[in-house]
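Accompanying notes for the structure given below.
Not every chain is included here, but those present sit where they belong.
Labels A, B and C are assigned to the chains in the order they are written; within every chain, residues are numbered from 1.
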C-alpha cells in the first residue's frame, strides 16, 4: 500500500454534504468522455468534445440500442455535474464517484438507476511495484451505462471496446446489464494478476525463509501481509455486492444475466479464499522464520560452548604448570612436558566424544 | 485512554433508578442553552437565559419551522430536569444524557421522540495528546431537535450553526431529521482526524520497528493498541445504530434523508474497517519487533562467540609456553617465539575463514 | 476462581432427576424467610417462623398488593419443598434453585410464573480476595416475587428493602415486575465494583510490566485472566436473558417496565465489552512482558560480550609476555612493560569505541 494513498483518508471537514470535491492525487489531465452506441446491427464510437455529445441519441432507424458513456478522469467537478445533470444522478452518487476513498458498494437509486463502485487493481512499474487501486464507478440505466475511471492506466476497458467493435458477440446482442457484467468481469479478471504476483512473492519468501536466512525476511513478510490486507479490504465487499445484485431482482438486470454474475461471484469467492489461504500461510511462515532464528542462535551457542568447554580445561592445565612454586615435582620430570600434552589431548578427545554423544557435533 | 476517564466507570450504587446524577469530571461551568429557529425563509438564534426561553415558539407569520435547542454542559441535574419537563423526556433518557459512560445507542420513545447518543472524539493538546470522548446526546422530535454536549471543546456544532446562518442550503430547506443527519455527519467526519493521527502513529512506529531498534517500541505499540481498542469500542455501535435508524421506518425520519444516513453509515464502516486493518498491522508489527530483538541477540551472541573462539586458543597457546617444565625443547629454540606467533596468526586466520564460511562475518 | 468452588462441579451421579440435593459448601445456617407485603399505601415486613407464614395473605382492606418472599439459605431441601409446594413450583425449578453450579438462565413455566437465576458477584475479604459467586434465584408470579439467595454476604437485597420501607417510590407504585427489575439492577450494579477492581489490577499490572520487571508478572497476568474468564462466563448469559425477557411479551411483565430492563441490559453489555477489552489488553500485556524478558536477556548478553571482548585480548597479551622462551627480544627492552600497558590501553579503548558505535553502550 503506497503511503501517499493510505494517507489521503479524509475529505475536507465541514463542507456541506453533497459538495463535489475530488479526493485523490492532483492531476492536470483533461477528462475524456467516450460515447459508444451499439446494438446487434450497428456500432458507433465518438469522443465527446462537448457535454451535449453525452445526451442520449436515437439510433439510426430508431432501433433500440445501448449507450455507453465511458468517462476517463474524475477530478473535474464541473464535468461531473454536467454529466450528473443530464442523467439526473443524485448529488451523493456524484460525491461517491469522485471520492477515490469510497469502498466498493452497490446502491439502487429510485430515479431508476443502479450505482456500482469498485476498484481496479494493478501493480505500478518497477522499482516500487506498489499495488495501486483505481476508483471505478458504473451506473446502469434502462438503456445506458455510464462508467467513470481514473486516468492512470490508460483506458482499463479498452479490451471490451475492441470486442464490441470487432465482433457481434454476446455483448452486442444483449442490453446494458450484460455490458455491466462484462466490465465487472474484466476488473475481476485483473485481480487474478495481482493474486498471481502474491503467489510468486509467497513462494519466493517461502524459499527464503525455509532454506536460507535473511534478517530482512520478516519485514518482507510484513510488507506482503500489508498488501494482502489492503487488497482483501478492497475485494471483500464485492462478494456482498454481487449477491445483492443477483437477489435484488432489479428490473434493470435481466435474469438471463444472472448465471454470468454468479460466475463473476465465483471468481471473487475464489480470490478471497486464496487471499485468506495466503494470509494463513504467511502467519505460519512467520513462525517458521522465528524458529529459524532460534535455531541459528542455538547453533551459535553450541559453537561457543564447545570452544569454551575444550579450551577452558586446557588453559587451566597449562596454567597449573606455569605456577612458580619451588616444590613442584612434575616440573622436574624429564617427560612431564610430554605427559602434560598427552593429558591435554585426552581431555580434548573426551570433550569431543561428549559433544558427539550429546549430538552437538 | 486517559486513566481518569477509564476509572469513572460506575454511578454510585444503590441509588434509585432514574435518579439524575452527573457521572463525569467535576466542573464549575455554567450550562449554555442556545435556541435556534429556522426554516427556508428565516433564521433566529438566541442564548436562553431562562428556561422559559426553551419553550416552543411560533415562527413569525405562523410558518412551520425547526427548533434546535443546543445545550452545552450536562452536569447540572436541575437544568436537565427543567428541559426534560418541557419536552416530556423519560427519566431514564435524562439519566443517559448525563451518564458520560453510556455507550452509543439509539432508542425510540413512545412519547414521539427518538434518542441518539454517541461520542465526539478529539485529541487533547500536547503534551499528553490523549483521545478524549465527549458525550453527545441528540433528541429528535417532530419539529424540534435537542442536542446535549459536554463543555470541553467549545461548541462542536459551531460549523453547522455557521452554515445555517449564512446560507439557505439543504439543511435550511429540510426538517429536523436532516439536521440530525448534519450533526451526525460532523461528528463522524471528526473521527477521520483521529484515524489520520492513528495512521501517522502507525507509520512512525513502523519505521521505528523495521529500521531502528528501541526498547520503548513495544510499550508504544501497546499504547497505540489501547487507543485503537478504546476508539473502536466507541465507534462500533454506530454501525448498528445507523442501520436501525434507516430500517426502523420511524415517522420522524423522512425517506428522503435515508441516502444521507446511508452515506454516514458508509463512512462509519470505512472507519471501522480501517481501525481493524490498523489493529491487524499492529499485531504483525509486534511480531516484527520480537523478531528484531531476537536478531539483535543473535548478533550479540555471534560477536561473543567469535571473540571467544579466536582468543581462547591463543590464550591456550601462550599458556603452554608459560609453563615452567625444565625440559621443554621449544623454549630453547632461537626462533621458537616467532614460530609461536606464526602458529597463532594461522589459528586466527583459520578461525576468521571458518566464521566467514559460516556467514557470521 | 477459588478452587473449592471450581471443584464442586457435579451433583452426585445416578440420583433420579428432580431429586433435591444442595450442591454447595456445607453450612449449618438456618434458612431465613422474610415476607414483605406492600403497595402504594402500606408496607409490612415479617420474618416467617413457620412455613404457613409464606402463604399469600389478603392485604388490609382487600387492596391488591405485592408479596415478596425473600429466602436466605438454599441448603435445606425440606424448606425448599414446602415453599415449592405452596407456590406450585416445578421440581426441576427447585433443583436449579439449589444447584449453585447452575449458570444464569431464564425459564417460563406454564403454571404462570417466570424463573430467573443469576449470580451475585463479590470479592471476599483479604488476604485471599477471591471472587465469590452467590447463587440467586428469582421467581416472578402475577402478584408475588420469590427470591432465593445463599447466606454468605448478609442479605444482598437489604438496600431495596430499605428503599421500600422508607419512601413511596416507583417500586412501591409498581407491581412485582418492577421489583424484579430493581433486584436485577442491584445485582448488575454490583458487577461494576468487580469491574473496577479488575481495572485497578490491570492498571497496576500495566505499570509493573511496562516499567519494572518481576518474575511473578506472568502468573499475576494469568491469575487475572482466569478471574476475567470466570466472571465473563457468569455475566455473558444475562445478555441473552434480558433480551428474551423484553421480547417474550410475557403477561407477567408490563410493557412499562421494558425501558428499565433495557437499561439493565445496556449496563450488562457495557460490562461485557469492558471485560472483553480488558482481556484484549491483557493479551497485549503478555506480549509486552515477554518482550521485556527478551530485552533483559539482551542486556545481560551484551554485558557478558563486552566483558569478554575487552578482557580476552588483554589476557592474551599478558599471556604472551608470560611465555618462557629464551629469546624474546621485547622482554629485554627497558620500556617493554610500559609499552605493553599502552598497547593494552589502546586495545581497550578501541573495543569501547566499537561497542559505542554498535550502540551497545
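Here is the rule we go by: a residue touches a chain if its C-beta (ideal position, glycine included) is under 8 Å from a C-beta of that chain, and two chains touch if they have at least 3 such contacts.
As the structure is a computational prediction, the values presented were derived from the model and not from experiment.
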- For this file, with 3 copies placed, note down how many copies the whole complex has. 5
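Convention: only the chains that are shown with their structure count from here on.
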- Geometric centre distance via CA averages, chain C-chain B, whole Å: 27
- Query: Centre to centre, by mean C-alpha position, how many angstrom separate chain A and chain C?
  - Reply: 43
- chain B: which residues touch two or more other chains? 290, 294, 297, 301, 304, 308, 312, 315, 319, 322-324, 328
- Flag every residue of chain C that touches chain B in the complex, lowest number first. 159, 163, 169-171, 181-182, 185-186, 189-190, 192-193, 195-196, 199, 203, 210, 259-260, 262-263, 266, 269-270, 273-274, 277, 280-281, 284-285, 287-288, 290-292, 294-295, 297-298, 301-302, 304-305, 308-309, 312-313, 315-316, 319-320, 322-328, 360
- Query: Inside the complex, what are the residues of chain B that reach chain C?
  - Reply: 3, 6-7, 9-11, 13-14, 16-18, 90, 92, 95, 101-103, 105, 107, 109, 215, 218-219, 222, 225-226, 229-230, 233, 286, 289-290, 293-294, 296-297, 300-301, 303-304, 307-308, 311-312, 314-315, 318-319, 321-324, 328, 330-337, 340
